[in-house]
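The complex appears here without one of its protein chains, the remainder shown in place.
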Amino acid sequence: MEKTPVAVLGATGTVGQKFIALLQNHPYFYVNELVASPKSAGTRYKEVCNWKQDSFMPAEVADMVVKSSDEDLESLILFSGMDSQAAGPIEETYANRGHLVVSNAKNHRMDPDVPIIIPEVNSDHFDMVLRQKYAGGIITNSNCSTMFLAMVLAPIQKAFGVHTVHVTTMQAISGAGYPGVPSMDILGNVIPFIGGEEEKMETETKKILGTLRGETILDAEMTISAQCNRVPVFDGHTESVSLGLHEKASPEEIMAVLEAFTGPPQELSLPSAPEKPILVFREDNRPQPARDVWKNAGMSACAGRIRPCPVLDIKMVILGHNTVRGAAGAAILNAETFVEMGYLKALREKDSLPVCSG
Amino acid sequence: MEKTPVAVLGATGTVGQKFIALLQNHPYFYVNELVASPKSAGTRYKEVCNWKQDSFMPAEVADMVVKSSDEDLESLILFSGMDSQAAGPIEETYANRGHLVVSNAKNHRMDPDVPIIIPEVNSDHFDMVLRQKYAGGIITNSNCSTMFLAMVLAPIQKAFGVHTVHVTTMQAISGAGYPGVPSMDILGNVIPFIGGEEEKMETETKKILGTLRGETILDAEMTISAQCNRVPVFDGHTESVSLGLHEKASPEEIMAVLEAFTGPPQELSLPSAPEKPILVFREDNRPQPARDVWKNAGMSACAGRIRPCPVLDIKMVILGHNTVRGAAGAAILNAETFVEMGYLKALREKDSLPVCSG
Amino acid sequence: MEKTPVAVLGATGTVGQKFIALLQNHPYFYVNELVASPKSAGTRYKEVCNWKQDSFMPAEVADMVVKSSDEDLESLILFSGMDSQAAGPIEETYANRGHLVVSNAKNHRMDPDVPIIIPEVNSDHFDMVLRQKYAGGIITNSNCSTMFLAMVLAPIQKAFGVHTVHVTTMQAISGAGYPGVPSMDILGNVIPFIGGEEEKMETETKKILGTLRGETILDAEMTISAQCNRVPVFDGHTESVSLGLHEKASPEEIMAVLEAFTGPPQELSLPSAPEKPILVFREDNRPQPARDVWKNAGMSACAGRIRPCPVLDIKMVILGHNTVRGAAGAAILNAETFVEMGYLKALREKDSLPVCSG
Partner (left out) sequence: MEKTPVAVLGATGTVGQKFIALLQNHPYFYVNELVASPKSAGTRYKEVCNWKQDSFMPAEVADMVVKSSDEDLESLILFSGMDSQAAGPIEETYANRGHLVVSNAKNHRMDPDVPIIIPEVNSDHFDMVLRQKYAGGIITNSNCSTMFLAMVLAPIQKAFGVHTVHVTTMQAISGAGYPGVPSMDILGNVIPFIGGEEEKMETETKKILGTLRGETILDAEMTISAQCNRVPVFDGHTESVSLGLHEKASPEEIMAVLEAFTGPPQELSLPSAPEKPILVFREDNRPQPARDVWKNAGMSACAGRIRPCPVLDIKMVILGHNTVRGAAGAAILNAETFVEMGYLKALREKDSLPVCSG
């Protein structure tokens, strides 16, 4: 199979770097263009990028000259790790020019014609992309905290029905990007507030778990209350969750549906798909971010301590890798699924894509 | 006023050290005896104690020879910072010998004739001490996480009624004593489990907020669900809390009752009493353990982010200093209140105390 | 004694806040004016300051309207916690207008007519202030890492002579101010570089330990090599030091001269003077920043593990509180000493101070 050329928008940022790291040696895609703000454009990537990944900067991008986000691009698929302050109109412009924008930014998530996709959960929402107003299209993934909650809720919702969710998060510093949280604010500390995060968890989750009816999504009917905290953890968001169910279920029944859960990425054996989307832990003190966040290459949600809740029905601990499955890895899996389910072909046949030859 | 001689049981441990630090220059009490396990007994305190406090070891205890917990003691009041593995029978023995044991250990908290006291909340439960089977008596304070929850619930319960409590804790490492949590388990990590802690929060809270009827306490009628996590914070337990109320109340009304709350320690201007038992924060990112845990010398509960909860009625963040108001400071304030409300006098008149001349 | 009005320059920054916290209830000085950059000026302090101290913001400054650093000031003494990017010309301007600028900024430290003062070590260097070109004057304290090294070297230099110093630092994040070090750079990490820090240690130390000859200082003759690292510690710089001595000395002899060391602040019983400038530890694992940095209210240098060095003569561990004795506390002690040794009176008599009536 010939590889598809892709661009990374916001290539110097935390999420952009993670896109580059995860796309190295990818069987479907190769990084063809790096895009950043005009002030970084025209310079070699290695000279403008403060590389923060554990691995070395891939040789094939180090000398690539960074393009500006107001230039025309030639790649078909654009992975966007842009900051939300700039992402909105730029992503829209590129979608209008015929590109498929696979975005991690929050800006278009709640647009009525843009889906928030978790391919194991709601790959049918990809249909919306074919009906968007753009020559190309926009796909988003959820906020990082929402991701793991929605992944775990999905099979429980299907099997037993969920009417109420209470979630308290303990989120990693890498979720705030770089420079992000000053060390004087978080070393040995908890910050009991993350701007906009609680609202995202309370709204995005219902859209992801919602039902596509014609051109719009009917939100899932459930009440969600989120309390978000920042803790001195590098990678990995931990969530203490309680659920109210329509149909009672024992912890063992919950564990069974979580462990049995799979979706199109697993059926299609996609390159970034974890063998199991949800890893269930039976030890009483797991999952833990510093121990478990890299299990299944950071692409699974982890769930443990599944037990009865005196207030609602079931409580548990959820964990996931916020910059992998919670950000760049999610977008890449979205693109893989979009391609392999035939949506990319359908999108290109929708009308002649004006720009992209990749 | 002549000072009352006191002993510290478990004097070499984390809580025992905190008793010693907080009792330095105390206007009512002076440390007269230090008690530890038989293997430390007979040695000078400075030679057996691995002192972990910020302040210097007080000169008056450094050369004191440690007594064994199987010896007779001469002090009237015994502050117990003993480990729960040993505390049960030893505290009982000393109570039988006529001492007033003011304990931070969990062992006797749920005894039907022993109160768990927060003097601003349930000082009337001190009556139980006069009816105990002991020649002396046993008073306990709650578990550290329970303390701050119960302090904040008390005025809300009184004003509006609380039927449901959902709480997720993020607890400091000092709560596990020394050596306690291995650094490899907690550096940059969250441990989503603390043995026995959730059960304590779910039971002790109801006893503290319960009603003394005759000789026993009727538990407060409320449903509590606790999820307890350890985080890499030195001192200070943070709690994300949601409450279901019998009578609806706005965040402003909740803040008003919390700020107006006082009790006997404030009315009696006791030496360890904070000016306000509850400090209300109006900034959206406070309270924080590393910033706020020492406010009011660590003797107040802090509450902030008081706002509506989509699932229950009100949600908020609670914080307190787990080894001060959550442990040694709580016990000392219990003793001060017991003395100044006349209970110590009443207890001594109950019958001739056989041992203690202090 | 009537209190002297003082202003705090850079009042909203980390060092400025520490000045305000330490000057609360000061017996000689009261905070009369708060000065910050023009963009903060004209607003109440509590509205522009992101207060990061453990204690509450003092009520007497909370409502004070912040002045701009280009305004005239009325206070006699100006404590400068300004950022070095702005401090240079502003401090000079105020000195020209007759104020005594007691500065923590690096800008004028190496000026030939400005002393770097540690009052226990080189209070005779205050003489330089009377001969400065300013109507008022400028006094500086050293860089925070230099402070503790120079304090410990001073008595050893005097007793035995020091020809060589090798020092490796492990410095706290609070030394970089706020927002300072991003948490993603330092959580669970060591950064083996602090810009300009090694040079400061290698030059300032020799000036402090130098000899005033006429109008200039002859640097102390010693070779210094510094290696500076940032570590995930909140407050307290730890330094591993090796010394080459002119006259051999045993560890016990070194400890004796360190413990006997005092200076004018101790002789004059100044309010901010620690009882002992140097605290000697004999345990093999002390001093430690999280345990010992607040000993003597953060105003002493701590020294421990004093033992022979196979390469040079003596090695040891040094520790001090970088924002107290290493910054704001140092400047305040400088001002106290300057006043009580009669220098302020002499400076004001030098010629009629044109501006300051305080």
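For clarity, chains are labelled A, B and C in written order, and residue numbers in each chain start from 1.
Criterion: a contact is a pair of C-beta atoms (placed from the backbone, for glycine too) under 8 Å apart; a residue touches a chain by one contact, two chains touch by 3 or more.
Remember, it's a predicted structure, so these values are computed and weren't measured experimentally.
The residue touching the chain not shown here, chosen from C:T43, C:T93, C:Q227 or C:Q266, is C:Q227. Contact with the omitted chain, checked across B:S68, B:S84 or B:S183, is made by B:S183. Interface note for the absent chain: among C:K18, C:K276 or C:R305, the touching residue is C:R305. Checked against the full complex, the one of A:L187, A:M299 or A:V324 touching the unshown chain is A:L187. The residue from B:P119, B:G137, B:P232 or B:G326 that touches the chain not shown here is B:P232. Residues of chain A in contact with the chain left out of this view: 52, 54, 56, 187-188, 234, 290-291, 294-295.
Mapped onto chain B, the footprint of the missing chain covers residues 14, 52, 173-174, 178-188, 232, 234. Across the interface with the omitted chain, chain C contributes residues 164-166, 168, 170, 187-193, 202, 223-225, 227, 229, 231-234, 238, 240, 242, 284-291, 304-305, 309-312, 315, 317.
By definition in this document, only the chains that are shown with their structure count from here on.
Chain centres here are Cα averages; for chain A and chain C they lie 48 Å apart. Distance between chain centres (mean CA atoms), chain B to chain C: 40 Å. In chain B, 187-188, 234, 290-291 are the positions where the chain touches two or more neighbouring chains simultaneously.
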